[in-house]
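I have placed the structure first, in the form of structure tokens, so that the comments after it can refer back to it.
Of the protein chains in this complex, one is absent; all others appear in place.
Naming follows writing order (A and B), and every chain is counted from residue 1.
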Amino acid sequence: MKKVNSHVLALNGDEAVAYAVKQSDVDVVAAYPITPQTIIVERFSEYVANGEVQTEFVCTESEHSALAACLAASLTGARAFTASASAGLALMHEMLFVTSGCRAPVVMAIANRALSAPLNIHGDQSDTMAQRDSGWIQLYAENVQETYDTVIQAFRIAEDTDVLLPTIVGLDGFTLSHTLENVRVLPDEAVRAFVGTRKFIEVLTHEDKTAPFRLDPDYPMTMGPIALPNYYFEFKRQQEEAMSQALTTIRRINAEYSQLTGRSYGDGLVEAYRLEDAEVAVVCLGSTAGTVKAVIDALRLEDVKAGLLRIRAFRPFPVEQVRKLLQNMKAVAVMDKSLSFGGNGGAVYHETRHALYDADAHPRIVNYIYGLGGRDVSPGEIRQVYNDLQNVARGQLAEKSVRYLGLRE
Amino acid sequence: MTGQEWKFTSKEIAEKPELFLSGHRACAGCGPATVLRLIMKATRGPTIVTEATGCMEVASSIYPYTSWGTPWLHTAFETVAANASGIEAALKALKKKGRLKHAHVDVIAIAGDGGTYDIGFQALSGAVERGHDFLFVLYDNEAYMNTGIQRSGGTPLGAATTTSPAGTVVPGKLEHKKPIAEIMVAHEMPYVATASPYYWRDLIAKARKGLEVEGPAFLHVFAPCPRGWRTEPAKTIEYSRLAVETCVFPLWEAVDGKYSLSIPSRVFARAPEKKKPVTEYLKGQGRFRHLFMPQNKALLETIQRLTDEKWLKLLKKCGEATVSEPASSSS
Partner (left out) sequence: MSHEKSWREIAPAGVCFKSSLTFLTGDWKTYMPIRDREKCTLCLLCVLYCPDAAINWHPDKQNIEFDYNYCKGCGICANECPTKAITMKLPEE
């Protein structure tokens, strides 16, 4: 594939999402505003009002209805998109499971924000982490450029006939959603060609016909039935199979997109930064990775063998990659911008430790809960993490494996 | 409103293909099942149906079996109007982009009490405010029947349900039936109507009108439930007649907000002496049995009084002048 010329636009994260959606031949956007996602829906409304898109834009009366409408639109054969954050995503909770169970390839941008109570509009990842069991693919962007690229890729990943799972693209609230960057955007035709039109798998209907999987009066079919204990389990197994397939699809789409743009995000699932000869490593998601990389570069000049594993795809969790890339570390700090109360640490910590349990070598792994409610994390604090790691690596027992970074004790 | 009124005979209706098929698991004598059959007879071309969680949804879609001869989607309990919004938007978008082979597809949203009065109300109100082109059908059996007869916003005053039982201290539900159809008229929507399956011709004609209207239409259909009402299964249709004859459930339509009384109810406006006392309707229903105990006499009288008041208010809205108050004897 020939590399395509991009031009540069100054966009914040939300604007980049709206722009990517504009270019991706989306049929239906049903959404409800919530800080810090509001710019996505506002910008998109402008596109609609100026006739720049042929998308049906539905301002639903709540997020729960927004996702229900997107789900139904998707099952009718439309390409559907929505966006939310925090309480809005939490309100969608029931429908997240339904969307995944119905195998509808809805794409949703989440401007990651803290959950109430108390009310907080700022960025952390507790909203999407709380939905990790829902059967949605979850991809996290480090910067606005990646946000733009990932939304475009998300349509291909979700709609892949081996996958057919709804997909969340997470961008850190305010840190990315409201921060202006220079973004290389593709020409409209290039995005259109990349996303293509939806392909439908064929299913057997109750009229003994094989038909494309969508609501079509020519091929009556029933979707969303009640499945009793004799069948429900099998549908859940299918969703898990789709998640396994997604591990391959995400890598493949990343590679294909890289051919088109020259931009690749690790292998699509994880990005390793200066990890090959590292002894101490941080694991994190999203924009914090950018700060960590800067700290690593400084530490390297001081001969500290520091590295970073940024997890891009949290669902499906890339167990193989995480195990392979971290097993030879001496000490690992997993940074979680969310907390699973009563669970001894955050979700990324749990899953990283789990990935390493069966490894040949076992680095010491500690957890830093940070950034909750939009609390900023500084390069100095990250440097402190690496200092701690060097002590942990030397075998100094960590009294607490779960620590809090930037908390006033 | 669009052109000619659709005229049909019972034979023509009987000959139309069944789109709500036999073999569904509804109870013997189920009112909603008859309602859905008749609604589907009113379809006029390509149609997509979406349904809320409830009796009819569960009874007609026990995997791998389905009773639906049209494309059909269920997602959740509160979402049917949001589903309809999404389907309608998808059809519009696909049509705009030249990807829809049908010139027009009708969208029907079907729900029971829960999916309309209560948990489904928000989505319904929102969908109507946005003006989506769809028909919303409420099959009203006056309680959450599928989960075991719990009270809903549509349960009438004095009815016993499992969460508003008739006990020694409290005689059934003390709250009133939410005037859902009138609430929908207040949304300033193109078409709202009430119907009852005994009056099958009126019901089918109204369903067809609802489909023909451009924009949202709401059809409130009375649907007795022998199981929940503790009535004889054979009398389901009879109760749907008595409800109209006692003016407990009058039949009317509001076209762009203008009320008119439907023929079956007009009889009682023009000849008030024919209006039956509510006891004719209430007796024989196990859920109202306690109302006939001496200590509940006042409640029974209240029910008659309120029925009469609401009836008179409706007559005014419909421009039906009454010479005198209808004779209402309490039993």
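Just a few scattered comments:
The working rule: a contact is a pair of C-beta atoms (placed from the backbone, for glycine too) under 8 Å apart; a residue touches a chain by one contact, two chains touch by 3 or more.
Quantities reported herein were computed from a predicted structural model and do not represent experimental measurements.
Partner chains of the missing chain, restricted to those shown and counted over the full complex, are A, B. Within the complete assembly, A:Pro225 is the residue of A:Pro225, A:Gly268, A:Pro316 or A:Gly345 that touches the hidden chain. Set against the missing chain, the residues A:Asn5, A:Ser116, A:Thr197 or A:Gln238 yield one that touches it, A:Gln238.
For the chain left out of this panel, the touching residue among B:Gly131, B:Pro165, B:Gly215 or B:Pro233 is B:Pro233.
Across A:Leu204, A:Ala255, A:Ala361 or A:Leu407, the single residue that touches the chain missing here is A:Leu204.
Although one chain is not shown, part of subunit B still touches it, namely residues 10-11, 13-15, 18, 20-31, 33-34, 37-38, 60-61, 63-67, 197, 200, 226, 232-238.
Seen from subunit A, the chain kept out of the figure touches residues 75, 101-104, 164, 201, 203-207, 213, 221-225, 227, 230-231, 233-235, 237-238, 241-242.
Note that only the chains that are shown with their structure count from here on.
For this pair, subunit A with subunit B, the centres built from the Cα atoms lie 44 Å apart. Only residues 45-48, 50, 57-58, 61-66, 68-76, 78-79, 81-87, 89-94, 96-97, 99, 101-102, 105, 122-123, 125-126, 129-130 of subunit B touch subunit A when the two sit together in their complex.
Contacts from subunit A toward subunit B in the complex involve residues 27-28, 30, 54-56, 58-62, 64-66, 68-78, 80, 94-95, 98, 102, 197, 206, 215-228, 231.
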